[in-house]
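Yeah, one chain of the complex is gone here, protein chain that is, but the others are all in their spots.
So that you can tell them apart, the chains are marked A and B in the order they are listed, and the count of residues begins at 1 in each.
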Amino acid sequence: MEKGMNLKLKVWRQKSTADKGGIVDYNVNNVSPDMSFLEMIDVLNEDLVKKGDDPVAFDHDCREGICGMCSMFINGEAHGPNRGVTTCQLHMRSFKDGDTVYVEPWRSEGFPVIKDLMVNRGAFDRIQQAGGFVSVNTSGRTMDANAIPIPKEDADKAFDAATCIGCGACVATCPNGSAMLFVGAKVSQFALLPQGQVERKDRVLNMVKQMDEEGFGNCSNIGACEVQCPKNISLEVIARMNREYLTANVKPEN
Amino acid sequence: MAKGLFGSSLMKKFWMSITGLFLISFLLVHCALNALIFANDGGMLFNQGAHFMGTNIIIRTMEIVLFGGLIAHVVDGLMLFFQNRSARPVKYAYEKPSASSKWYSRSMALLGTLILLFLILHLYHFWLRTRITGLTVQPTHVFFEGHKLEDLYGEMKFVFSHLWVVIVYVLGCFSLFWHLLHGFRSAFQSLGLNYTKYKNGIAFCGDLFSVVIPTVFAAMPVSMYMGWVH
Partner (left out) sequence: MELNSKIPDGSLDQKWTKYKGNVRLVNPANKRSIDVIVVGTGLAGASAAASLAEMGYSVKALCFQDSPRRAHSIAAQGGINAAKNYMNDGDSTYRLFYDTIKGGDYRSREANVHRLAEVSANIIDQCVAQGVPFARDYGGLLDNRSFGGTQVSRTFYAKGQTGQQLLLGAYSALSRQIGKGTVEMLNRHEMLDVVIVDGKARGIIARNLVTGELERHSAHAVVLCTGGYGNVFFLSTNAMGSNVTAAWRAHKRGAAFGNPCFTQIHPTCIPVSGDHQSKLTLMSESLRNDGRIWVPKHKEDVEAIRAKRLKPQDIPEDRRDYYLERRYPAFGNLVPRDIASRAAKERCDEGFGVNATGEAVYLDFSSAIIRYGKAQANVKGIHNATDQQIIELGTKVVEQKYGNLFQMYEQIVAENPYTTPMMIYPAVHYTMGGLWVDYELMTSVPGLYACGEANFSDHGANRLGASALMQGLADGYFVLPYTIGNYLADEIRTGKISTQSPEFEEAEKNVRKQIDSLLNNNGTEPVDHYHRRLGKVMWNECGMARTEKGLKWAIAEIQQIRKEFYANARVPNQSLYMNTELAKALRVADFIDLGELMCWDALNRNESCGGHFREEYQTEDGEALRDDENFKYVSAWEWSGDPSAPKLNKEELIYENIKVQQRSYK
């Protein structure tokens, strides 16, 4: 078998939320280019366990880029150097033998570190709970699914916004620590669909209010989030949210 | 409603863009008027324009609004800056922001501060002298068709005869260029007007504006210093 790469990792280790934490150096040898980044961390962890050390805690689940759980800031970029992928889809062929790789958790006031590379993204859940839904109870017979035709363009746009996986890369990468790409995506999905119209105004007001309470920064339209979003959510969703919010605030009640 | 209009993150963006666009419109008027110096008529046309601006009641009222807008823009910007800084209490050990964004987009507060510093000097040079202390150039007035006009043109020639002033003004224009390059588009985005359909148009106008206005402004001290206008 051909010999793999040797890498020097600089991994953020932090025992708990209250702990101060710091960067710790590790060497990982014989890394295959076909490995995913997380599989490389698995190798490191097996080593650590065998040595009796505490393995690096990190979030991961589906490992196919859709659950949004993995969340590593790799060499200064959310989900690493490749575009349109999550950490679990990043493969080691994107690195070279002898590379030094920094691995850090998402950094945001809204995402406190739980341990090592693992952060608490409960803020996103709370924003969703504030209004990211259509208030329709289970009945299954509100009306036939084809009763309201939706222009394909709107449906496609709503879908594009709805592909957000809630990973938090936008927050992690934003120089301002803003969560507006995430919130904008959810607001947009419903704003574009007829089903979302009834609660349109309250939804955007409530979600933005919650977002502000979570300690995220303000968007200054830098655009880094759009570049690093693993699902290529467009900045347009933020423009739409701004529009929705202004309309909701300015338009007088009926 | 009050909190809704001022307190939230989105409203801060909104006011930032409204005041920004207002200042942009001011830049346009200011630039167009000052460009009259290039008429090469010894400043006659320019001085008339300046006289109109200095005496018209509407314009004078707008001047107060302008100061208000400027202060709001600065205060709002500083609030955003400090809030955004506290949104990431622990910094990354390794950052590579250039991978995903432009430096000037990330440096609006810095560029804004530089412009503000320049503005203080600029106000001292011209606004303070026309409105309060009086011009330093002698004689302070010229006559045109029987009207007595302040010789602002002469004042400009005087101010821009110092090389360091010209350099500071040019640097100020550079700051303005970068600030506008991000700010113009950003204003439309914050207002939610950045529709796909208009996106390219807005971007084009923004780039054009950011290049033309600072260039014309910068041309004034340079031309005067070099003696290209007379």
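Here is the rule we go by: a residue touches a chain if its C-beta (ideal position, glycine included) is under 8 Å from a C-beta of that chain, and two chains touch if they have at least 3 such contacts.
Treat the numbers as computed from the prediction; the structure is a model and nothing was measured.
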Shown chains touched by the missing chain? A
Looking at the full complex, which residue from A:F73, A:Y102 or A:F124 touches the chain that isn't shown here? A:F124
Pick out the residues on chain A that sit against the missing chain. 15-16, 32, 34-36, 38-39, 42-43, 45-46, 49-50, 52-55, 57, 59-69, 82, 84-85, 89, 91, 93, 114-115, 118, 120-122, 124-125, 128-130, 132-146, 149-152, 155-156, 158-159, 162-163, 165-166, 189-190, 193, 195-196
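Going forward, only the chains that are shown with their structure count from here on.
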Hey, how far is the Cα centre of chain A from the one of chain B, in Å? 38
Chain B to chain A touching residues, read off their complex: 1, 4-5, 8-14, 80, 83-84, 86-97, 99-102, 105-106, 108, 182, 185-186, 189-196
Could you list, by residue number, the parts of chain A that touch chain B in their complex? 10, 12, 23, 73, 75-77, 81, 102, 104, 107-110, 173, 175-178, 180, 205, 208-209, 211-212, 215-224, 227-228, 235-236, 238-246, 249
